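Left out: one protein chain. Kept in place: all the others.
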Amino acid sequence: MTKIVISMTRIKILNLGLCLLLALGYVSCRPGKSSQRIVVAGSTSIQPFADKWAELFMEKRPETVVDVQGGGSSAGIQAVQTGAADIGMSSRALTEDEKELFEIEVARDGLAIIIHPENQLDNLQLDQVRSIFSGEITTWEILNGKAKNITVVVREEGSGTRAAFQELVMGRLRISKRAIVQDSNGTVREIVSRDPNAIGFISLGLVNKSVKTLSLDGIYPTEESIQNETYRLVRPFLFLTRAAPSGLVKEFIDFILSEEIQQLIKKEGLIPIKKNPGPRDDQDRTE
Amino acid sequence: MTKIERNERLIRLCLLVVAFSAISVLAVITIFIFEQGTPIMFKYGFKNFLLGQDWYPSEKSFGLFPMIVGSLMVTLGALIIGVPLGLASAIFLTEFSNRRLARILKPFIELLAGIPSVVYGFIGLMFLIPFIRENLGGPGLSVLASSIILGVMILPTVTSIAIDSIRAVPDSFREGSIALGATKWQTVKMVILPAARSGIVAGVVLGMGRAIGETMAVIMVAGNAAAIPDSILAPVRTLTSNIALEMAYASGEHRQALFATGVILFVIIMILNTIANLTSARQKKR
Amino acid sequence: MRIKPRIEQKIAQSVLMFFTFIAVLVLVFILAVILKNGLPQLSLEFLSRNPADMGREGGILSTIVATIYLTIIALLVATPLGVGTAIYLTEYTVENRITRIIRFGAECLAGIPSIIFGLFGFILFVNRLKFGWSILSGGLTLAFMVLPTIIRTSEEAIKAVPASYRLVSFSLGSTRWQTVTKVVLPSAIPGIITGIILSIGRSIGETAAVIFTAGSALRMPTSLFSSSRSMAVHFYILAREGISMSKAYGTAAVLVIAILIVNLITYYLMERYIKHRS
Partner (left out) sequence: MKTTGITVRNFSHYYGQHQSLKNLNLDVYRNEILGIIGPAKSGKSTFLTCLNRLNDLIPGSRVEGKILIDNQDIYQPDVDVVALRRKLGLVFATPVPLPTTIYENVVYGVRLLGKNNHQELDDIVEDSLEKAGLWNEVKDRLKTSALKLSGGQQQRLCLARVLALKPEYIMLDEPTSGLDPISTMKIEDSLRILKNDFTIILVTNNTKQAARIADRTAFFLMGELIEIDETAIIFTRPSDERTEAYLQGKFG
């Protein structure tokens, strides 16, 4: 019964603790005085790379904060249009009514068709890919002789990767609704790497040893085949701004276009852009 | 009015404001979800939303029927797995096991109700999915996997509420039944379960609410294909995972359609809540 | 004929025992897998370093800090609101239409799935109020999510305070507010704290509501407006995208241990509380 007595004094302790926490919160939540901040938002395909670029940029410019958010290409485009973000990231080409934005291609990405490493298949024709993902071909039989059902893994509606795949492979054909849907490149890769009967598509930059990349019409996605566009599943990684980049935003974009970062881009499996178009060239840059 | 009374009135008023702002949260949530979700339902027609078979938002095709069916399927599956296990554990721990075992196991089971759902999903992904794929066929990500994971997830909830309501049955009932020559099992079957029924039902409804509302664990193991599954080994998409999967990237009408998904989910949950309230009210009356 | 019920009893008992065994086994399995694979990952370094390379390297410090901030904000908002509502419902009104509306509202709130809170927080805090993906948006969303728990547990705790205490307090010339603060709340505190701790547990483990409101930026939160990834979200991303299974297990172990501690404290308080009441 003394415990209840204790509980009365405990309120005081609790109050004290609460005050301390508040004070702590206040101190740590005060924004730094001299910090400058850029918000980058959009395509989750670009996000992991942008995270890294931002990290390196902030190392060089410790007083700045680069805030990288996902959200997807469309959200990124919207965010930069409304001013919620300084830079939008899009992994798909802009539509006509989005064209008023400034676009800077920072890298290129290939879409890799991936399967389980134990799968014997090496190559697919584009129309075979289309038939598999539309649900016309449902077993591996005519492809590699195994009478197993194909597990088709795709990205969700709204993702830039899916939009690019839809545009580059499917055309007007629908992706089968029986396909397994995952909401990131990483999860698609995870599932394909675990299921011997799976096939999926992910950003080339995120392919690793856990999955096997197929050649398409006999051509593997490589830096060369993507730069000269003989490999057909290629999409741009775009940085978008509302007006011509200036100030910190321009510095950040210049930083990404620098040789140092473009080399890094290559190391991480993306395809660097061919030339380094300075931001001054932006206005007359052609698609 | 004395000063004290004026102060008291002020305090009462403040508390009323606090109480109402707490509840207005509900109103605000409801308003926001409906405000965002209903216009598009009107635009494309309720019937198309509720009964449409195709979910291709980029083609303005917003059929949620597969997801409604999916949610109901995995919830039912979760109940089929979670309720017998949970109920059996509750009966065993209260009526048949020795007291010490119950004293250890009840808190243990209750502790597990607090484990984040993503952990359950993760375990499913690591162990259950490969098991189903290799032994039963299909991609593994399936109705079956989701049902098992959700069933295990609601197990602690169902068990602990059932234990409480079985314990609430007065001992005189048990003694009376035993005195009439019934076995323990007969007592459980004929006396205790009927007496504890509405409490057990409330627990099941609560578990059902948890199952139908769960999101992340389901996304991890369901496969999320937007089609009505043709077997329990086929992938399935629920209303919640439809929202969480696509929310991050959606814009425009696509996003509104996800809010419409939220509206439908909201209505289903409200119906469940009302049923739960009615059952517990009936229990109180008894 | 006398034997039959006894056989039935035997069968029923074994079936029940078997089911209980399965249930407990599954739960033990889950716990064991997480702890067995996760505990070896734990080290001071894991807890005190920030994640690097998307979580493949380093520790989980920033996600722990983000989780703590989110939880603190949620409780700072939800506790006064929840306890105040409970006090109003139990001490300042008699049962009438208003209290029924409030109570019904609280019960409905309790049943809303977290993804709906996530949607709501996204629209209201992230978009309308322009807090962006941030600790603040996430914390407020969590606050709304745990509010019903706090209201309900506080109400139960306050109701359990014997009416005679109130009568004595009034008869000694105290006002209602003095009675509440000097007699009712001190007696109800263990129950109220139980509700708060339960809410801490829910906040720590929540993923769906947080990922859409606090975002998933893998950075140490520096202000209320920085987007940060909580432990549960970090675990979710690590595990799903196969970034690093060892780090995922480590994070899961930290999560599970945190939840276990929180629940043990709750359980201990509950036990004490029940003892005191009887």
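Chains here go by letter, A, B and C, matching the order in which they are written, and residues are numbered from 1 within each.
By definition in this document, a residue touches a chain if its C-beta (ideal position, glycine included) is under 8 Å from a C-beta of that chain, and two chains touch if they have at least 3 such contacts.
In this text the structure is predicted, and so the values were computed from the model without any measurement.
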| item | value |
| --- | --- |
| Candidates C:P186, C:G215 or C:G250 - the one touching the absent chain | C:P186 |
| Hidden partner chain, residues of chain C it touches | 94, 162, 164-175, 178, 182-183, 186-187 |
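What we mean here is this: only the chains that are shown with their structure count from here on.
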| item | value |
| --- | --- |
| Overall pattern in which the protein chains touch one another (line/ring/star/complete/other) | complete |
| Top-ranked pair of chains - ranking by C-beta pairs in contact | B-C |
| Chain centre separation in whole Å, for chain B relative to chain A (CA means) | 33 |
| Inter-centroid spacing, chain C versus chain B (mean Cα positions, whole Å) | 16 |
| Residues of chain C engaged with two or more neighbouring chains | 240 |
| Of all residues in chain A, the ones touching two or more other chains | 70 |
| Chain A residues within the chain B interface of the complex | 44, 70-75, 77-78, 149, 151, 156-160, 163, 166, 174, 177-183, 191, 194-195, 197-198 |
| Interface residues, chain C side, partner chain A - complex | 54, 69, 72, 76, 130, 132-133, 185-187, 189-190, 193, 215-219, 222-227, 237, 240-243, 272, 276 |
| Interfacial residue positions of chain C with respect to chain B in the complex | 5-6, 8-9, 12-13, 15-17, 19-20, 22-24, 26-27, 29-31, 33-34, 80-82, 84-85, 87-89, 92, 101-102, 104-109, 111-120, 122-124, 144, 147, 151, 175-177, 198, 201-202, 204-208, 211-212, 232, 235-236, 239-240, 248, 252, 255-256, 259-260, 262-264, 267 |
